[in-house]
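First the structure, in the form of structure tokens, and then the observations on it.
All protein chains but one are shown at their positions in the complex.
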Amino acid sequence: MIPRYSRPDMVAIWSPATKFRIWFEIEAHACDALAELGVIPKEAARTIWDKGGKATFDIERIDQIEAETKHDVIAFLTHLAEIVGPEARFVHQGMTSSDVLDTCFNVQLVRAADLLLADLDALLAALKKRAFEHKDTITIGRSHGIHAEPTTFGVKLAQAYAEFSRCRERLVFARKEVATCAISGAVGTFANIDPRVEEHVADKMGLEPETVSTQVIPRDRHAMFFVVLGVIASSVERLAVEVRHLQRTEVLEAEEYFAPGQKGSSAMPHKRNPVLTENLTGLARMVRAYALPAMENVALWHERDISHSSVERMIGPDATVTLDFALARLTGVVDKLLVYPETMQKNLDRFRGLVHSQRVLLALTQAGVSREDAYRLVQRNAMKVWEQGKDFLEELLADAEVRAALSEDEIREKFDIGYHTKHVDTIFARVFGRD
Amino acid sequence: MIPRYSRPDMVAIWSPATKFRIWFEIEAHACDALAELGVIPKEAARTIWDKGGKATFDIERIDQIEAETKHDVIAFLTHLAEIVGPEARFVHQGMTSSDVLDTCFNVQLVRAADLLLADLDALLAALKKRAFEHKDTITIGRSHGIHAEPTTFGVKLAQAYAEFSRCRERLVFARKEVATCAISGAVGTFANIDPRVEEHVADKMGLEPETVSTQVIPRDRHAMFFVVLGVIASSVERLAVEVRHLQRTEVLEAEEYFAPGQKGSSAMPHKRNPVLTENLTGLARMVRAYALPAMENVALWHERDISHSSVERMIGPDATVTLDFALARLTGVVDKLLVYPETMQKNLDRFRGLVHSQRVLLALTQAGVSREDAYRLVQRNAMKVWEQGKDFLEELLADAEVRAALSEDEIREKFDIGYHTKHVDTIFARVFGRD
Amino acid sequence: MIPRYSRPDMVAIWSPATKFRIWFEIEAHACDALAELGVIPKEAARTIWDKGGKATFDIERIDQIEAETKHDVIAFLTHLAEIVGPEARFVHQGMTSSDVLDTCFNVQLVRAADLLLADLDALLAALKKRAFEHKDTITIGRSHGIHAEPTTFGVKLAQAYAEFSRCRERLVFARKEVATCAISGAVGTFANIDPRVEEHVADKMGLEPETVSTQVIPRDRHAMFFVVLGVIASSVERLAVEVRHLQRTEVLEAEEYFAPGQKGSSAMPHKRNPVLTENLTGLARMVRAYALPAMENVALWHERDISHSSVERMIGPDATVTLDFALARLTGVVDKLLVYPETMQKNLDRFRGLVHSQRVLLALTQAGVSREDAYRLVQRNAMKVWEQGKDFLEELLADAEVRAALSEDEIREKFDIGYHTKHVDTIFARVFGRD
Partner (left out) sequence: MIPRYSRPDMVAIWSPATKFRIWFEIEAHACDALAELGVIPKEAARTIWDKGGKATFDIERIDQIEAETKHDVIAFLTHLAEIVGPEARFVHQGMTSSDVLDTCFNVQLVRAADLLLADLDALLAALKKRAFEHKDTITIGRSHGIHAEPTTFGVKLAQAYAEFSRCRERLVFARKEVATCAISGAVGTFANIDPRVEEHVADKMGLEPETVSTQVIPRDRHAMFFVVLGVIASSVERLAVEVRHLQRTEVLEAEEYFAPGQKGSSAMPHKRNPVLTENLTGLARMVRAYALPAMENVALWHERDISHSSVERMIGPDATVTLDFALARLTGVVDKLLVYPETMQKNLDRFRGLVHSQRVLLALTQAGVSREDAYRLVQRNAMKVWEQGKDFLEELLADAEVRAALSEDEIREKFDIGYHTKHVDTIFARVFGRD
């Protein structure tokens, strides 16, 4: 996470101020439950909310105490006592540090997921808008980087929409994975705290009680969360790579928006480089990389070790902030993408009818020519186009063996572009529904 | 995937015989749909099923044709034509190779997922059995590898049960991700084949039609599948590491089953090494590693490139076969694990009451001692146990400052082990339900 | 490692036959040293060589014994005893299984490295040949996928040559890392075997004695080996991606060799797909992935655990066989690459002189125009070329502000392509030396 690739709302989730506020809420809600159970005085719980609820925690002061005690939760509680006064002794009763830390981390991840879901919604909206705009914009489909058959630019974007819809479902699944709360004590037995405290805090913080925590919330949940971010980042990369390809000098079917006054290069002023999508390609590599230590974090020793902590201090912010930035950047790219239908058409026409070879092949077999022969016939005419720049239609019409199987009209009909777009409505209905 | 770490059912899914059988089914179901639509004669479709349905495909012959044509699907279709005769020309009409390859790959992954789900069920059953068996077996809970508070061995296993239940849900999710079918042609526009063919084949093969395929089924689906395997493998590692720790010479609270006649070491016959769980630790690393190229596969160029193919030829079998083997091995380990409750008790008693320090601390604060003072009182007595081998209870009873806050009975009551297990029923109910 | 992506020499290194032969050599050399030290009779050592040296080990028999004893080295030694007779009792004296296994693994890795070095030499030779062939073949250099300035195709290949020369150095370094031998006993103390045995075996097997082994050879060595393979694979990917880009329909400056009779696609016979380099892109992902578990293998517990073993049984063959195949395939691609200089020139001319903008910019500043003004002048003329298809040279000549700074001759001189290639000799001398 570096400022260059950060947006403020996501950064704020990971600030010390947010963290201490969440810690306070966990502790204060726990006090309410403890008071309700008669473990601590109700007065005390009320005082804690009254004084702590409106307090601004002094982060420098907490850091100072931590430097001494080398323990972050104790540092916070000590500072809280400075604010709350003697009733502070009722705070954290029967709890262990991880009850606060792990529940807080999950609250942060859930909030991060909510921002990412909003990011995905914005991206989906942009994709949908542009998909419908270019629903009928003919372009060549490419496999292996080689011209295959026509499709439309709208279909390309509809595919991306479908892909990011899946990403959204995955993120909803992942969010649910980490939306749990643990207030279960030193090894998770609730020896010193009633399970009802956990239930209360979970409810108030928008979480579910963790099925079995063992001081810590099990890290398979977090692994799942971060691998989903990695998969989403991979889809970001896919669309970014598509734009980079389309912007290549020789292709130039689309371009990232180029702001007036923006300089592409200090040396080559004519250059308009797809720097945003190249940047996204790199950011995707980072988010993907964070999935690994998240998976290595799962195998903690016995009831817990703390090796996961340093990893999460880094990847918690790094992965969510980077993906948030990437999704927003990608949304901007899609939203403002300069699309050049004429170039798409020009590129499509490059091989003078060769894109229709598949149809001709099929027509020949349907006319009774064996698959092998049909292939040979199509191939020999295709090669003339490829090697000598001939026109595919004319060559076919002049090929006696082809004509023996197909009439001129039948051949000409195979070169109708509408043939390829006749199911675009079906595809759009699958992606966006019928309405 | 190597024989040593393979089980036959999963291996069979990836055999050439299975693959060609699935290819045949896809082609033959497509013929049915094409016949229904009037594109090919119904007779032809019937002949294809009749002759192909009972044929054993000659893998060597197919390989031989492929060596010549350098194209696997053409090789298969050529061989199929040798079996079916002239009606074979109606096979694969309007389809592209990937329609067959991708749909087949997904069928294989779905079948693999079904085996893995069965593996997880077996593991869950073993965990449940052993968890109830040891529901009340007292053992020390450890954080940082250091004794913390008592728990039960059953709770440890219940945690694992809860974790693998989550793994099961993830796998169900992942299975759904890849349960799709594409019969959509060269760039996914259905130009040469009616979408109803896809719908029919999907239905017959137990799949859903892919929302938008572009010759290929989008690889974010497969990325999701393989990262979930990676997360499951990480949970396998966690339980494996737990067993390895428990079997350490100094701990020895449990051991992998040691078959009579098994030799632990050529040199040290007394050794019983946790080789199965060490092996599982390594296998988990492998399954996790496969998640990476799966994510890198997502960003194919334009409508498709074939870079994913070599990756999937390897990780398809490697990841599923290895995880299948690992889950089965882990189930065996759990099922036959030798558990030593006496050693658990002995280890628990090692520090003469020190595990109860948290309770004493809490009692002191509840008796009105400030948190800081209570901590100091507990710590100074704890240190005598730690450093001089004193008995914690006796030291506390002899500490005037402690006794000023707590009576002898109150102190003694803090050393009751039942205090720690009182919520085990609650935990078990959360994990296994109340019945 | 699957047959499709395997070559026989590398596969042979990992065969059971090779493994048992190496095991035998290690044991027999150790016997020589033990005999020399007077620990066992010289007669015995001689008999072991005589009978074992010419024996073909019966792999099925060994497997059968292992199934019983569950220990591979004991199984081998038992079988060896069947061949050698009573003198077999002198074999393996004071040794531990890992002495044999780890030394054998390193012998295999060293042999694999030797094959890979030969692969790299072949690739370097092909690159050098083609680099000199195209030393003066003008082509456009591209940054961000966008035309930048001219270079030559030979320079592109020279860069690849330099990169793979570095890969070669890295592999030499990595080979040295794993070229060690351990015959040091159960925890590496040489308690039961004289260090001179290790020295003798190391010498005979072409290895160095391991500085400190602890039953096992430390796995940081192997991690280093496999990460180097990952880096080499990444360079394979780079060159593969370059070819894929050059073969794109719109670029088509080079193509993978297309064998007569080879079919690119069952449906589109005109297609020539860069399937070899796409395949290499996928294989690179695999080799890179294997680096991870290799690094995770380093942190074995205490003197050793066996978690590394399952990983190495897989990545040992998988990584080396795959990289061997990839390097050989890449060599073939380079060697037979179809290069189209006319298309290169045509693409270069696409923007009618715009590639010379940098020179004009420089000339303007050298003529006293401020950087900002020069940039503005170049940019305004460049935009006319870009947007209206004007000729850059003509526009510049017609721009009064430009002409105020530069004469017609001065401007024309900036469009000389030789300007860009004047240091190609220097670059080639750096890469290939001056001879």
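To keep things simple, chains are lettered A, B and C as they appear, and every chain counts its residues starting from 1.
Here is the rule we use: a residue touches a chain if its C-beta (ideal position, glycine included) is under 8 Å from a C-beta of that chain, and two chains touch if they have at least 3 such contacts.
None of the values given here were measured: they were computed from a predicted structure.
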- Given B:V100, B:I138, B:V212 or B:L292, the correct residue touching the omitted chain is B:L292
- Chain not shown: contacting residue from C:D121, C:D203, C:E242 or C:D335: C:E242
- In the whole complex, of C:M1, C:A291, C:A319 or C:V378, the residue touching the missing chain would be C:A291
- Query: In the full complex, which of C:Q247, C:N279, C:T322 or C:T421 touches the chain missing from this view?
  - Reply: C:T421
- Message: With the missing chain put back, one of C:E25, C:D72 or C:E177 would touch it. Which one?
- Response: C:E177
- Item | Touch residues of chain C, complete complex, unshown partner | 77, 81, 89, 93-94, 141-145, 148-151, 155-156, 158-159, 162-163, 166-167, 170, 173, 177, 185-192, 195, 209, 211-212, 214-215, 218, 220-221, 223-224, 227-228, 230-231, 233-235, 237-238, 240-242, 245, 281, 284, 288, 291-292, 295-296, 298-306, 358-359, 362, 365-366, 370-371, 419-424, 426-427, 430-431
- What is the set of chain B residues that contact the non-displayed chain in the whole complex? 140, 142-149, 244-245, 247-251, 263, 265, 267-275, 278, 292, 296, 347, 350-351, 354-355, 357-358, 361, 375, 378-379, 382-383, 385-386
- Item | Where the missing chain touches chain A, by residue | 2, 4-5, 68-71, 73-74, 77, 92, 96-97, 185-186, 192, 244, 259, 261-263, 265-268, 273, 275, 278-279, 281-283, 285-286, 288-290, 292-293, 296-297, 301, 305-311, 313-315, 318, 322
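Convention: only the chains that are shown with their structure count from here on.
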- Over half shared or under half: which fits the residue numbers at the contact of copies chain A and chain C, same or different? same
- Cα centroid separation between chain A and chain C, in whole Å? 33
- Residue numbers in chain C touching 2 or more other chains? 244, 263, 265-268, 273, 275, 278, 292, 296
